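Here you go, one structure.
Here's a slice of the assembly, chains where they normally sit.
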């Protein structure tokens, strides 16, 4: 497989402390997977190797104000995963993605660098439902979208499914994604991603850019 | 759980011959699951019990012209599942969802009846990306969307994920969905749906409408 560099972008979803750093609200659940699969190092190598060749687009989750005034108590925005995350405990307090805490900050080893694009405002699982991701990809005439980040089967998968429906050619760089369990990681890699795109490793991706 | 009837809708995805009837392009893969889980009967009972109480919205896949002139050969629309389906063999020829074949017709026992809404034009996995489903739900002031149909982990799940992101309260009626394998059905029921909504049986759903 050959990937034309000027038509390809890496999308990195939610590389933030609440997921990836000790003390973060959801770190304890994903820590084993991150460690055993070397995901942060893989991502660092991927970004270092790809920067300057393909566009790198960061899509962090957007911080809420303390107390979540943006979401009506009991409203549909407090159901499911979002509601669970609002109750989770971090070392720095209760609730994920709270402004003023370290939770929403992008982790140190993966900070964006000059030329990277930082997309603001993500509040939904699927990045396309709450950000300018589609606009920025099309403004850059991107056709191949390589998804990375967290969690494999939630925000990465929801966004990758939509990318397929929006007419992109989808790639998932599997060693640069992680989620809480083997079951979820393997299911997404084996069942879902191969039927909406191409699954490859970070080395394969870097080798395919031309 | 109580579901206000005037704020609730059932969405039935792709109850069509290519999936559900002998001779259809994809029937052989799902036949065992349909039979052992009694899905068509469950759906019939659900619709018969719910009709007149809640809105029933059909979202079939839209037929292509023979030869698929709508999708550029080699273009992104021929990748992944869509490309696979274009090559599949039915008793009536090659390719799923071909106009003029029985494939795209809704199966006899589940034909829409007076008062049901029939949504046209679905060409993507996620119904919200290619139809008026969101418009029709909001035009009817629906807040609770109960997904049913095929396949559990593809079009049903993609649509349910988007419904969550669009601010609906999501229900999946599990005995009225099916896919090709236990692994996929159970994963969707156990891992994904409970975190974006409520999983219930058709009997539980009918009992919850008030």
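Order of writing sets the chain letters: A and B. Residues in each chain are counted from 1.
Here is the rule we go by: contacts are C-beta pairs under 8 Å (C-beta built on N, C-alpha and C of every residue); 3 or more make two chains touch, one makes a residue touch a chain.
Just so it is clear, the structure is predicted and the values come from calculations on it, not from any experiment.
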item	value
Number of copies constituting the complete assembly, 2 shown	4
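Everything that follows uses one rule, which is that only the chains that are shown with their structure count from here on.
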item	value
Separation of mean Cα positions, subunit B and subunit A [Å, integer]	28
In the complex with subunit A, residue positions of subunit B that touch it	76-77, 79-81, 84, 124-126, 129-130, 143, 153-154, 158, 161-162, 164-170, 183-184, 187, 191-192, 195-197
